[in-house]
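First up is the structure itself, then whatever we jot down about it.
Every protein chain but one is kept in place in this view of the complex.
This part shows chain A:
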Amino acid sequence: MAHEQEKCSKKKIQYPLDSNSYKIIDEIGVGVSAIVYKAACVPMNSSVVAIKAIDLDQSRTDLDSIRRESKTMLLLSHPNILNAHCSFTVDCCLWVVMPFMSGGSLQSIISSSFPDGLSEPCIAVVLKETLNALSYLHKQGHLHRDIKAGNILIDSNGSIKLADFGVSASIYEPNTGQGGWASSSSSASRMMLTDMAGTPYWMAPEVIHSHTGYSLKADIWSFGITALELAHGRPPLSHLPPSKSLLMKITKRLQLSDYEKSNNQKDKKFSKAFKDMVGSCLDHDPSKRPSAEKLLKHSFFRNCKGSDFLVKNVLSGLPTVEDRFRETRIVHKNGSVDGEDEEDPESDSGTPIVKQRRISGWNFNEDGFELDPVFPTESREKQRESDNWDDNVVKQVRFGGETIIQDQKSDNSSDSNSGSPGAAGDDQAEIEAGNIEIIESESNVDGGGDFDRETVVGGLMTLRRSLDEQRQQVGDMIAMFGGEVTREDQLVQLVERLRMEFENERQKNFELEMELEFLKLQISGACTDN
């Protein structure tokens, strides 16, 4: 308690609320409508801070969500959570002043210096600190909704903080739900949210299938994916750009994934405790996933090292956040650089990419320590116990204002795809073409990860036929218009097409009228001549 009060009084240090008090040192992250700076707070001995400048006129997020986010950040107090010092407006930008975390995000560290992932003892430290933050958040009734390495920051002393509450939601906040207050008396055990937020690779199945609603356990799923991300250097399937057709991802993944190969070569071994811990987070049934608090007691965290261990094994020799950011900028010259360093500014500004996903869930293959997609099936042989995947019908899922992280890593195709909006548009089109049913190709659920080749190939063949059919139907439309296609857009495009047809007809009509007019003239001319 004294500890908490101490923090309270510490928080009272009032940072200046005008831009003149801050001197921008360098840019360390950039998103669609936000830039993160490293800056010095002049009146406070030029202490270093991070400033996230959100362009409110550009940002698609409404002011009320921004208000709630900054309020959340201000009212949370935990050593593992990145607080805002203060925030104020500068013209049409909102400046959020935060502590500067000199190590940057774990994602940026991995992509610059640990492409194959961190060692298990390091992962344990990072995850444990993250769990502390998560446990606090959940006790407060907050969901983070965007847990990933990109949102886990590290300071020079090795301390870990969870950042970015751009999409966080509170189950106590009556304003987050719709409907009148009389009906909205929320209860903690019912705390279900139905709108969608987060980043697709890390998203829990029930978040994707939002009709069932989701709760705190969705964060636990993302936490499990984050563990895989730290272990392998990237989240499952992320070696393919998120905007690419999922079918492409799947075929690649099952056949010649460089991801698997590289892992086989390195023959990375993980402890049973780690696998077990991650496995429990990735249970399809949210109610079976352990709570953050329970996870902290898992044997994997028992002999966890301290933050010094991270300083020695992760931070030493690391390029600075600024340098790493510059590097990524050079790689992604075509704009749209992922602001993955200090923060992930894109997540709250929300790249308005709408995409569709046709995986009904994931299977965690504990032996391979991988996550395998599950496809909806017509002839399902093994119904999983109490499984709630009623997705024989492939659903269209909208990701409202989600962030699609541009793939930062070794995959070349992602580089060529992530930059220009045009390319992204094509990818969207590809996704759209695949509004199909996918035959379940996995046969093994709990145990080993052996795939039945025949089933897989058979499934893929059906898949392909089905795809071709669909593609034909949608193809011409997409070819004409490109861009992202949602149900709404489809209608818009239909209208557009009809309009074009109408335009054509009118053109024809016009020509005919002209001809008629011309003929009339000729006739009248002939008449007067006569």
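Here are a few things to note about the model shown:
Keep in mind that, in the parts below, contacts are C-beta pairs under 8 Å (C-beta built on N, C-alpha and C of every residue); 3 or more make two chains touch, one makes a residue touch a chain; residues count from 1.
The working rule: contacts and distances are computed from a predicted model.
Per UniProt, the protein behind the absent chain is "MO25-like protein"; the candidates were "Rad1/Rec1/Rad17", "PRELI/MSF1 domain-containing protein", "MO25-like protein" or "DDB1- and CUL4-associated factor 13".
Contact with the undisplayed chain is limited, among A:I24, A:V42 or A:C92, to A:C92.
Listed residues A:I25, A:M44 or A:L74: the one in touch with the omitted chain is A:L74. The missing chain, though absent from the display, is touched by one residue of A:I28, A:L56, A:I109 or A:L467; that residue is A:L56. Residues 1-2, 4-5, 7-8, 11-12, 14, 17-18, 56-57, 63-64, 66-67, 70-71, 74-75, 77, 86-89, 91-92, 94, 140-141, 172, 174, 181-182, 185-190, 216, 291 of chain A touch the missing chain (whole complex, contact as defined above).
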